[in-house]
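Omission of a single protein chain aside, the complex is shown with its protein chains in their original locations.
Chain IDs A, B, C and D follow the sequence of writing; residue 1 opens each chain.
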Amino acid sequence: MSPLTSIVLTPLITALVVLLIPGNYRFVLRLVAIAGTAVTAALATRLFFLFQPGGGLQFDHQVPWLNHAVFSLSYHVGADGLNIGLILAAALVGFAAVGVSWDIERQPTLYYFLLLLIIGGALGAFASLDLFFFYFFNELALVPTFLMIGLWGRGPEKNYAAFKITIYLTLGAMIALVGLILVYAQTQTLDVVKLRALIATAPLPSGIQAVAFPCLLFGFGTLVGLWPFHSWAPLGYASAPTATAMMHAGILKKAGLLALLRVALPIMPEGVAKWMPVLLVLGLGNLLYCGFVAMRQRNLNLLLGNSSLAHMGFCFLGIASVSVIGVTGTVLVMVSHALLAALSFAVSGWFHRHAGTLELNRFGGVLARVPFFGTVLIAALMAGCGVPGFANFAGEVTVMFGAWKQFPWFVMAAAWGGLVIGGVYMLRAIREMLHGELNPEFAALREFPHSEPLPEPLPNIGLGAQVVTWLTWVLNSALGGGIWRGWRRLPYVVLLASLLLFGFAPGILTERIRPDAEELVKLATNRVPTTAVAPATEPK
Amino acid sequence: MDFIRYLDPTVQFMLFSAVKIVLVFAVAMTGVAYAVLVERKVSAWIQDRVGPNRAAPFFVHYLPVVGPFLTKLGIFQPMADGLKFILKEDFTPSYVRKIYFWIAPAISCVPALMTLAVIPFGSTLGNANNPMVIADLNVGILYTFGIVSLGVYGIVLAGYASNSKYPFLGGIRSSAQMISYEIAMGMSVVSVFLVVGDLNLSKVVAYQSGGIHEWLIFKQPLAFFIFLVSAFAETNRLPFDLPESETELVGGYHTEYSSMKFALFFLGEYAAMIGASAMMVTLFLGGWTPIWGGAPASSLLVGLSHIVWFLAKLGFFMVLFIWVRWMLPRFRYDQLMNLGWRRFIPLALVNIIITAGLIALTHK
Amino acid sequence: MPTLPDLLFYALAGFTLLFGFLCVANPFSRNPVTSAMFLVLTIISMAGLFVLLQAFFLAAVQVLVYAGAVMVLFLFVIMLLDIKEEERRRLNKAALGIGGVAVLAIAGLLVRALVQATPLASAAGQRAEGSTKPLGRLLFTEYLLPFEILSVLLLVAMVGVILLSKKEMK
Amino acid sequence: MNLSLFQSEIAVVLLGLGVLLADLWLPSEARNKLGYAAAAGLVAIFLYGFRGLLIDPVHVSVFPIGGSKFGMFIQDGLAVYFKQFFLLAAAIVLLMSVEYSSRFTAGISEFYSLTLFALLGMLFAASSNDFVMMFVSLELITITFVVLNSFQRNRMASLEAGVKYLIIGALASAFMVFGIALVFGSAGTTNFEEVRALQKTLAANPVFLVGLLLVTVGLGFKIAAVPFQIWAPDVYQGSPAPATAFLAVGSKAAGIVLLMRVLFGAVPMLTSHATKLLIVVAAITILYGALCAIPQRNIKRLMGYSSIANAGFLLLGVAAAPHEGLTATLYYLTGYLFTVLAAFLVIAVVLRETESEDISVLHGLGHRSPYLALALTLSMVSLAGVPPLAGFFGKFLLLRSVMAAGTLDSSYYLLVAVAVVGVVLSIYYYLGIIRAIYWGGTNPDKSVLRFGITTKVALAICIAGMLYAGVLPHFLVQTASNAVGSSLHPEPVTAQTSAAR
Partner (left out) sequence: MITPTLQHYLVVSGLLFCLGLLGVLARRNLLVVYMSLELMLNAANLALVAFSHFNNQLNGQVMVFFIITVAAAEVAVGLALIVAIYRKRQTAHVEDLSSLKF
């Protein structure tokens, strides 16, 4: 099996394994889920470093799926500069998301099953080179999201949020699907590689591009949270359980962007020419409007949600610039924001669980009580406002460079303004929560506060299994109970470390991204007049 | 009478038909009247009474020998009855549904008379182009069944129109009873037509014209039996007179009727008996053919003798109807239904299958 | 010079339509029994039309089955249920109006199409009389399969009626 | 007449009669088990029929029965495909009714045999090659369903469902019969193939066109397409769950196959000119079903509206027509089979316990029976058209075929837009059911739901089917495509296309 396929399948197979474990074997469930994602993360890391920068498409794996005279589709995965970083990020965030879900008590089987499904779907979407499977995997997350918000979500509005996020995502996905099918009906294939080859000789007819491009743009844009189709995002993140918010804000959103890079840009140069200014304006809307909204938030999660939308503005900006640097920067922001958003939501989830609230003005001076999580939060917020040293800085600066040449001065001014706004609310959040007077309410806040109840012993499953049962119980008590719970910091550490790594050495990423970005931009700006030929291959 | 020959064939046909209709109608009406007399006489005889023996016009009294005899015989009784029906006050209760109350008696007697139209009551009167049947339909039997099935409306509507309890029950019973037995009756006839191979009643008679051994009563005894019993049920005669059973429904559907309207029901019932008898004669007893068989008549005399044969057979069935009435007790309603649905219909089906099988085996 | 069958056609067609109208929309009575009786009359007039069209067998079957059995069943049920309410109820004017307009539209469409109907060219010459034998032959050869399906249909109807009207069991 | 062609039909008749007769001798406790026997019999027939499907997928044969040049019974790829479909559906419905039988006061074995007779009608419908045959088999289906729908005589709703289905069904029959009369009169034949041979001349004959229109109206009733959908919600709500399930799957599919036979078997040329009409009907049907389903609180009524919306989706493929559209419709229908039957299997078990049919009876299902909860969730997900289940790929294929047709006529794009809106709306109510299962509220009844092993197996089959069709669609798509290709003769659109360009 190809390495990429095994990365995609590991979480999915783990999900099926989890489904077979009864709910009262909670500990086994957790262990299996963590092990599965850890393996995935390890595999992804290995793959990331095996990847040859500039080597084009690698780890290619194709299996025919539907072989029919008219309908033909195939399962096709492969890694290039655009997605290798995202695959790594997704695997890491997946591991972290399962890691921070240790406390789930209610219906754990279902929880882990759904979470693993989301993780597997996200990895599959990133790895797919066939757009049908891209869509297929991406949509795998839809219903799990709905269920997770409903079942384990928080806040009075979770019901509304669950429906809102699902319906918005469906709407976006359906519109994108229409665009995809339009291309498919024209070309009989949704394989990116084949599409590119096909387009090189026979560009899509203008009529198709004129319809398909906006479908793809707004469809996928909605999935990303493009202004003004973004209002599902902050509410959804605020209501979702920690892991779901991490996966969504961090990973799934990027799928939409990746799709834009994969399909919209390279195969529809006419559409690009026509619609990029629009995208630019809307991207600025993300930057400024969502930034302003974020500034008004009194709730950490809503603030993070809106700020994550503001960050997407940079991505749109980078795409809209259609320049090598801009696209490289975009991918860089995608990867770094994946890690960052996951980290922020993970730590805010921790605060929500242990402090019981996320209202900024109720906090104050809790840094002293919880130094580790306080520090992580500071780091996340700092990264969020683009402090050098974190990967985001590198990405955003690159986007700025890319955009510099393409757009008039006021665009740059606006982008810069967006950064400043980000700085304002992030720093204020740090001040209000972590510094200043300690709210006596949180005097008892501790990193690992109450010793959690020991898990109930496993049922006696027979004489020979007694020893195993007993051992498991001991291990469980140790990891979950309290002898040494420091390992529970691992998810945060992993995310923070990779954020820092890419911050200090963005070259690791950019050298991988750049060759493909060049290729992409070349295709996107390839404006051969297409009106002369309409070479649709008719179905037989 | 030669002028007839020079007439247009259509007019000729219409003329003959009209004559036949009038004749058949007259005979049937007389038949009805005297059937009533026979009924009363037979019942009296069975019950060891004298029966009608008084009514007579004044002049008969003065006739020597014959006069008292005729009076004793009661042959003037029907006239007296008829006169009474006409002269009696026609009382219409206030609570009835007027229109239906008025048309129900008419509906009940018209179909009964109409069935007679397709019965071949004789061969010819010497002229082969003028068979002794009013309408020689090639779907004759279906026509009779269709018309007979309309007879039920009279009773049902009478029950409905009377707007009171007993007539209503009578109407309900009769509709169920008549529909049920129509099925058995129809199915029993199917095997007859399997044997004959035609629906035309003249053809049925022609098939049986070889003599008594050719009669279908011997070839299809089961069918005959079912038809006979069903005919009793269809005409609401005892032992199946549930719709009008005097002892429980005080007359059933005609409880509220009097005078001429009642007479029409009466007429309808006896006309239906005549119709059913005629059907049985035609289907099973060789119709107008003498017991030694015979071809259509070539002379007037032979033709008249055929009609007599027919009437004789008819009379036999009429007497049978009357005789059975005083011999058998009334069935209970559930027994009636049981008999119809669970005995006769399956039997008739089996009969059809056996007949068809035999025909298929023997058919060249 | 109109011949007898022609006159009969006009008379029977007129009766059919008149009785049909009185069946569905009798202005004088909304008694279901009246409707049923007019339906019987419609059917009998139609049987007359069938005779004019040389479909003797069907004419007889029409009377036998529809008038003799189906409509008696109707009457039976009407009487059994003793339905009188209809007379008290007001006719739903709106439904009548909308229904009337819809029906008029459909009638217009139908009649416009139907007046353009012509007999098939291939029909000239021979003569297909609806006597029993050819009909039966057709029924048991070419149409045997639908015939057999109908037998299952009748079985279903029988089972269904028994199930639906059986007394409640404890 | 070649009796071997009717193997499955004869087997089903015998099975039905056998069940009916066995009722006489079996003790009343054992009657329930007759359902298993009948289902087993159907599975056997199904497996046997598979042989034909596998060995000879493009088998075309027209066997005249009687004098006509073309028979009224046709056993081709499409027929075999649909027969397998109907057999599977009926087998699952039978298992469902065994589970549900405690709700019937009387006559459970009659329910089984009637189901089998309805199935018989469907089998004949699949093979209809003649308007007469179509009429007769549809009537068999309709009348059987009247009885099935009103089977719970002690419930007023069930009787009402029966009466409404009867009246509307009879109205549809009347339309269809009149239409057939006109078609017969103007074409001189009722055979689909003979009509096809004449279609060029008939296209100008107004009597024929009106007749055809009336026939399609009759079929529209059957599949519950707007504006002939009025019966669906009431009937779905009132009928016993197994009957509703069979109605939703079997009866609808019978309507679809006949619609295909008429539109593409008898008058392909006319159909290719009437796509606008089909587009409008499909669009309104989707929207109507989706919009009306949103406020529903009764599960079965909701499924009724959902089935209207799905009828619209099925028409999508018919409107997009030629090969791919019909292939997509067939595929979608197959996915729909597993999906809807899974839903109704769960609904039957849940409703068996309670009188109410409000969505709130699903509350707490996640705890009362995780297996049922999962099955219902999967089925809703599939209906909503979310991967990896059958519903998604079905919609994908449908949209694709419509989009491909869009190059000929841009009003197809409008249809796509409507379909997208329909999907998004449907998400709302399907997820509403999922919500009710998991966190909609609390159910006073916290008892564990018990159900038989056969229901478990039937559910497993349905779930497996949904997943199989969704994840590995190759076989199904290929089979459907072969079935369509071997049977129907869509007018080649290329000529029209070139003219349009």
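The definition used in the following text is that contacts are C-beta pairs under 8 Å (C-beta built on N, C-alpha and C of every residue); 3 or more make two chains touch, one makes a residue touch a chain.
The model shown is predicted, which means the values in this text are computed figures rather than measured ones.
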Notebook entry, point to check: For the unseen chain, which displayed partners does it touch in the full complex?
Noted result: C, D
Next item on the list: Please pick, from D:108, D:157 or D:281, the residue that touches the omitted chain in the full complex.
Entry: D:157
Check: If the hidden chain were put back, which of D:177, D:197 or D:213 would touch it?
Finding: D:177
Next item on the list: Name, in rising order, the residues on subunit D that touch the hidden chain in the full complex.
Entry: 132, 135-136, 139, 143, 146-147, 150, 153, 156-157, 159-164, 166-167, 170-171, 173-175, 177-178, 180-182, 184-185, 188-190, 207, 233-234, 237-238, 296-298, 301
Next item on the list: Determine and list the subunit C residues touching the chain excluded from the picture.
Entry: 2-3, 6-7, 9-10, 13, 16-17, 20-21, 23-25, 30, 32, 35-36, 39, 42-43, 46, 49-50, 52-55, 57-58, 61-62, 65-66, 69-70, 73-74, 77-78, 80-81, 83, 85-86, 89, 91-92, 95-96, 98-100, 102-104, 106-107, 110-111, 114-120, 122-123, 125-128, 130, 134-135, 138-139, 142-143, 146-147, 150, 153-154, 156-158, 160-161, 164-165
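Rule of thumb we're sticking to: only the chains that are shown with their structure count from here on.
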Check: Is the number of contacting C-beta pairs greater for B-C or for A-D?
Finding: A-D
Check: Distance-wise, how many Å sit between the C-alpha centres of subunit A and subunit B, to the nearest whole number?
Finding: 94
Notebook entry, point to check: Between subunit A and subunit D, what is the gap in Å from one C-alpha centre to the other?
Noted result: 41
Item checked: Between subunit D and subunit C, distance of the C-alpha-averaged centres to the nearest whole Å -> 31
Item checked: Touching residues (chain side subunit B, partner subunit C) in the complex -> 100, 137-139, 142-143, 145-150, 152-153, 156-157, 159-160, 168, 171-172, 175-176, 178-179, 182, 199
Notebook entry, point to check: Considering the complex alone, what residue numbers of subunit D touch subunit C?
Noted result: 1, 13, 16, 20, 65-68, 72-73, 105-107, 110, 113-114, 117, 120-121, 124, 132-133, 135-137, 139-140, 143-144, 146-147, 150-151, 153-154, 162, 182, 185-186, 188, 205-207, 209-210
Check: Of all residues in subunit A, which touch subunit D in the complex?
Finding: 65-71, 107, 110, 132, 135-137, 139-140, 142-143, 146-147, 150-151, 159, 162-163, 166-167, 170-171, 174-175, 177-178, 181-182, 184-185, 211, 536, 538-539
